[in-house]
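The complex appears here without one of its protein chains, the remainder shown in place.
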Amino acid sequence: MSVRVGILGATGAVGQRLIQLLDPHPEFEIAALTASESSEGKAYRDAAKWRVDSPIPDEVADTTVAATDPDAVPDDVDLLFSSLPSSVGAEVEPAFCEAGYVMSSNSSNGRMDNDIPLVIPEVNADHLDLLEVQRDERGWDGAMVKNPNCSTITFVPTLAALAEYGLERVHVATLQAVSGAGYDGVTSMEIIDNAIPYIGSEEDKLENESRKLLGEFDGASLSHDGVDVAASCNRIPTIDGHLENVWVEAEDDLTPDAAAEAMREYPSLDLRSSPEQLIHVFEEPDRPQPRMDRTLGDGMSIAAGGLRESTFGLQYNCLAHNTIRGAAGASVLNGELLLEEGYL
Amino acid sequence: MSVRVGILGATGAVGQRLIQLLDPHPEFEIAALTASESSEGKAYRDAAKWRVDSPIPDEVADTTVAATDPDAVPDDVDLLFSSLPSSVGAEVEPAFCEAGYVMSSNSSNGRMDNDIPLVIPEVNADHLDLLEVQRDERGWDGAMVKNPNCSTITFVPTLAALAEYGLERVHVATLQAVSGAGYDGVTSMEIIDNAIPYIGSEEDKLENESRKLLGEFDGASLSHDGVDVAASCNRIPTIDGHLENVWVEAEDDLTPDAAAEAMREYPSLDLRSSPEQLIHVFEEPDRPQPRMDRTLGDGMSIAAGGLRESTFGLQYNCLAHNTIRGAAGASVLNGELLLEEGYL
Amino acid sequence: MSVRVGILGATGAVGQRLIQLLDPHPEFEIAALTASESSEGKAYRDAAKWRVDSPIPDEVADTTVAATDPDAVPDDVDLLFSSLPSSVGAEVEPAFCEAGYVMSSNSSNGRMDNDIPLVIPEVNADHLDLLEVQRDERGWDGAMVKNPNCSTITFVPTLAALAEYGLERVHVATLQAVSGAGYDGVTSMEIIDNAIPYIGSEEDKLENESRKLLGEFDGASLSHDGVDVAASCNRIPTIDGHLENVWVEAEDDLTPDAAAEAMREYPSLDLRSSPEQLIHVFEEPDRPQPRMDRTLGDGMSIAAGGLRESTFGLQYNCLAHNTIRGAAGASVLNGELLLEEGYL
Partner (left out) sequence: MSVRVGILGATGAVGQRLIQLLDPHPEFEIAALTASESSEGKAYRDAAKWRVDSPIPDEVADTTVAATDPDAVPDDVDLLFSSLPSSVGAEVEPAFCEAGYVMSSNSSNGRMDNDIPLVIPEVNADHLDLLEVQRDERGWDGAMVKNPNCSTITFVPTLAALAEYGLERVHVATLQAVSGAGYDGVTSMEIIDNAIPYIGSEEDKLENESRKLLGEFDGASLSHDGVDVAASCNRIPTIDGHLENVWVEAEDDLTPDAAAEAMREYPSLDLRSSPEQLIHVFEEPDRPQPRMDRTLGDGMSIAAGGLRESTFGLQYNCLAHNTIRGAAGASVLNGELLLEEGYL
């Protein structure tokens, strides 16, 4: 018995990745696709400029695109994945939840709300219980869970693996791929033979989302005091894969070897899209690298490497595929968690 | 009356830039070119695979390349610029100084020696007086001054501008151009659609050289306690221009505005190759960028921008042209300082 | 006595290059800037997102942008440069000419009209006399001259140099830089680690414009039978500089040596922006290359190389800077020709 799912914002870059991941998914069946007004009523093949590196699945191609409106989505859809622009998401996502839909959303709106669980299943699955608070407060039949920003997802699992050492201060510099900005987000003239040391709001997301993800949930409320992070974000000329340099200062003595062991032993989950090894730790000092390592674990693993002593603590690098582990795959994983936890 | 200069290691990437900068120089006249054995006796045009973006000067092209040996360089050469591989430099540079030559060297060997001044003229010209100690200790008629590594030169002037605030801790992540590794240093298969979070010994250079450059010279000895730096180095697919993300924690309160003012007002020098404005501070949050800003001040300025509050202090970005300000131009500037200070 | 000039479409990529070239121009003085409605009334610094690699000239930055309308441009402006989108150009350029303005336009509209001279001064300056026909037919006080498309300009001078051999068939494959599509024309996701074998209408432009440029003007009408060309166009990940592979079959025997000589001896003009050497012919088989050779002659030279026997005739490569020689510089050169020929 598969779960019928819908995709809100199905024509965008993340929407296309969602289709690529959900089409062969054994538990989910794509039953509805929505997009903006200009696409409404068109066959998906005509509405989307398909850019993913595998052909559009035939059934998807023939599906008629619906409006992004609760009335336009069939009632027997059990789960919605949302990759709407945040301004649109802020407006319409709550309406879907009020109408009873359960939603796993990649959109940034509402991520920091106190009653919306922001979840990386391998890191803080227990935060999902915030949904009870959410339903109480909002009176929703539906429910909304969010996944973090792509650059946050890249390094938070490594911090979670080190949390037992008492993280005090974290510095992180990101080298982010162009796909993180969407298909039209970065022009070629901006980025060929160049790098841009600025991505709007990105540093705030890294700093605030990390704090929430690693915060304590006591069953009633969530502290936002997980970890103090100072982030610096850069766009570089890579297609996929965010690479990050991380410095960590901990209360307890934290050697590179201990950190490597903690990362390797940090458990993955049995969810279908969770990789066998969550954090792959390289011995080679020059790894991970975006083009070489972004597809580890079918794009769902975190790669780490270069663990070394720093002037002020520990230093390492990490990498994740930003449109799989960092976006579409993150949402699918949250959908799988919702299914396992009985929310569907 | 121009000074007759020689270039040791004249066929390499930095050697070629040295020729490009020295050929039109009003005070220096190229009088000798040396290279490895395989080039000895050839015309420079045949010995070098010229790759700089302006034609080989005719006179240089016709010059016969000499061996890198004090006996092979005419006695009436007053100043040597060295861009030898460090293993070669370690062996032959002292022999030249012993033979009486004054040398401005870009090679990394000996940079951390206690009696070798490591100089960025606008930052620590007073360290040049170490040459007295050097001559005493080594019994040289000649003298040797070094310029720092390209990635060090990029951010140290900004630290120098902020030094009055009492720098306590500095984190720096670098996004370095491929030219920094020399012409054959990075293959295309390594770097297209990729980034490499490792450059051999680079982090040590950044950390140690900064400490020496900003250390105090009391007339007799040099402290190496300038500043504590934790560095993380990356290679990215840019041709020229090292971009760096910097976090600074200071004793005194250091606001972005105060930092910008301190950088803008940090004085340049009257040396011929020193730019009018040493540190150009951008207001736009997305600058500096390598392709857009690397040629500011004919490649001799430092560009800074994105000054903002950080979770733990101040944060900003800076940029310099790695083969001009960071290598060949740095050596030329030290040559000009040697001339002005009466060492030639 | 300088000529007062205006720029129509001053905020776009070519408009910015025009400002960069015209600001220091000894014969022209920028007196008016126009753009689309959304920019009207703003200071240029606020209306344009400046992206050229030198700062906005101060006077230009302070200039108020006017509407692209003959009534909004001062009467004492003697010459207009137009880099309007072709759909806009088709509508408003004739109105300016009717209102008495003399115009050098880079826009593609009207280029193939029988009474509009399409001119590369070094190739077919005599076509300018078509302006008499134009004024007769259109009743204009003003006049309009066009320059060809950037990819056409790159190879037509080399064909002109070989024309005496009786050109029968030409094949050309282009490797075009992203700047040719304007600042937002090619996204980074389209072109990093990729090439696109299609540029809308580009092949027609190459084929038809070449035929017109090399056609005979008998004083009354212009034949469009200059040369038969088959073109294939590609976009590649370079910033500036269109590289082209050319095969030529000629009536007469045409050796690589004879072709090289014909190209080298093909005369330049005395116009201020015409380079000393129009066609620079490389001996090295691997030249010209975009990044190395696009700025030859301040970006106004054509570079050629790789002249060799082909299975069916002669083969070679050529290159020009697409936004200087191929666009803004081409328009400026036509403006200089209009001045020299007494049209201003």
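Think of it as A, B and C in the order they're written, each chain with its own count starting at 1.
The definition used in the following text is that contacts are C-beta pairs under 8 Å (C-beta built on N, C-alpha and C of every residue); 3 or more make two chains touch, one makes a residue touch a chain.
In this text, all values refer to a predicted model and were calculated from it rather than measured experimentally.
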Sole residue of C:A90, C:A163, C:I236 or C:L344 that reaches the chain not shown, by the stated touch rule: C:I236
Candidates C:E91, C:D193, C:E216 or C:E276 - the one touching the absent chain: C:D193
Listed residues B:A173, B:I191, B:L213 or B:A303, member touching the removed chain: B:I191
Candidates B:P148, B:P237, B:G297 or B:G335 - the one touching the absent chain: B:P237
Contact partner of the left-out chain, one of A:E27, A:D193, A:E209 or A:E336: A:D193
In chain B, positions touching the absent partner: 51, 178-179, 183-193, 237-239
Chain not shown, touching residues in chain C: 169, 171, 173, 175, 192-198, 207, 228-230, 232, 234, 236-239, 243, 245, 247, 285-292, 305-306, 310-312, 315, 317
Missing-partner contacts on chain A, residue numbers: 51, 53, 192-193, 239, 291-292, 295
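Definition applied: only the chains that are shown with their structure count from here on.
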Homomeric contact chain A-chain C: same or different residue positions, threshold half: same
Chain A and chain B, separation of their C-alpha mean positions in angstrom: 42
Averaged-CA centre spacing for the pair chain C and chain B, given as whole angstrom: 41
Multi-chain contact sites of chain B, meaning residues that touch two or more partners: 192-193, 239, 291-292
